[in-house]
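Encoded as structure tokens, the structure appears first; notes follow it.
A single protein chain has been omitted from the complex, and every remaining protein chain is retained in its original position.
Showing chain A:
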Amino acid sequence: MIRRIGLLLFLAVLVISCSQKKEDIVISPEDFHESVDRVTQVMIHDIFSPPVASRIFVYPNIAAYEILASQDNKYLSLANQVRELSPIPKPVDTTSLNYELAALVAHIDLNKRLIFSEERIETYRDSLYALWETKNRDQYEVSKKYGLEVAEHIAEWMNGDNYAQTRTMPKFTVDTDNPSRWQPTPPAYMAGIEPHWSKIRPFVIDSASQFKPTPPPPFSMDKDSDFYKEVQEVYDISNDITAKGDASEEVQIAQFWDCNPYVSVTRGHLMFATKKITPGAHWIGITKIASRKSNADLHKTVYAYTKASIAMADAFISCWDEKYRSNLIRPETLINEHIDENWEPILQTPPFPEYTSGHSVVSGAAAVALTDVFGDNFAFHDDTEVPYGLPVRSFPSFKAAADEAAISRMYGGIHYRAAVEIGVNQGRNLGKFVIDNLQMTQ
């Protein structure tokens, strides 16, 4: 067997050396954006919840980043900076090695491992492989080999993050005796998603509870209580903006930042899911916009994606830790029970506890990371949601976008004020910690 492979290799080398012209394979930032877009699309199809989606973004980005940083002095390896990551293996054969190509190969390979519909990634990958092979078989073979080797190294690290173990942990148990506790919400009454996400190994933060927010106002259905006032506020805002109509700024904001990967719809007798990108994917989209706008080269592009996705992955761990700690009931449940039986929020309530708002925490963290990369007051037109039938919105800065994302959850009727205000701060503090503790550039 070994002899046969040897023979084939020998023949292959012979063919290459005889017939192939040598042209450098150039990997552009657009090539990397394309790979990110591909995996984002597959994630929509396969349906991943927001925390799981954040995990799918981060590992492939780190793999690509580590390869690029290993030969670019401007960037520093994350090994021993993020938890339990050891340095990637050094390449054995560097003669024809194209690090950028290897980085993209590793990115695609880890994407494939992390999603379900592998054939969708494979089709895209194989078309690239074919192209590269004709351009420069030698460079392609060597770089692919190295890229896959690094992908394997990252995968081994990734597999130690407790994701597999959390699959078999007990599903969330609804506390039916305590009126403040979260209950599944209409229309699909899905079980609470990812109750053990706080047990996922974080990247930079010390522990899931490091950025434990202050508790929300104490639960009370006393009309004078702070909590009740927040419930009433959600109801009042919702009624006000519903009266203003779908074209109102608030409704537009709510819908723009919906980012719900699985909205269950019933029309007549027809049931279906409308699927959109997750909050994390939206910020990945903003990362792309900023990279393009600032004409970032490939290395900076990957650096930006990596920093943003690390901040967001930790943000989800931190937020989910709080969600299943405070285990707070959603406005929809309380309003239906106590105020208006027929009220429906403008957005569909996602299937997990209320406090803090995931989108707020993640947006807060991502904005800090992107500001760190691209600078403050970085104005941009956000067309991330155009494929989902939503308009372009413009922002003067990442921070402004994060603030709008946070308040959108109140307009959408799925969060109280405390969850968005405290949530976005939780995200900012966490983001700050991430950028302060990661040395990614010289």
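We take it that a contact is a pair of C-beta atoms (placed from the backbone, for glycine too) under 8 Å apart; a residue touches a chain by one contact, two chains touch by 3 or more; residues count from 1.
Here is the rule we go by: contacts and distances are computed from a predicted model.
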Omitted chain per UniProt, picking from "ABC transporter ATP-binding protein", "Sarcosine oxidase subunit alpha family protein", "NAD(P)H-dependent oxidoreductase subunit E" or "VCBS repeat protein", is "VCBS repeat protein"
Note that chain A touches the chain not displayed via residues 44-47, 116-118, 164-165, 167-168, 170-174, 176, 183-184, 186-191, 264, 266-275, 336, 341, 387-389
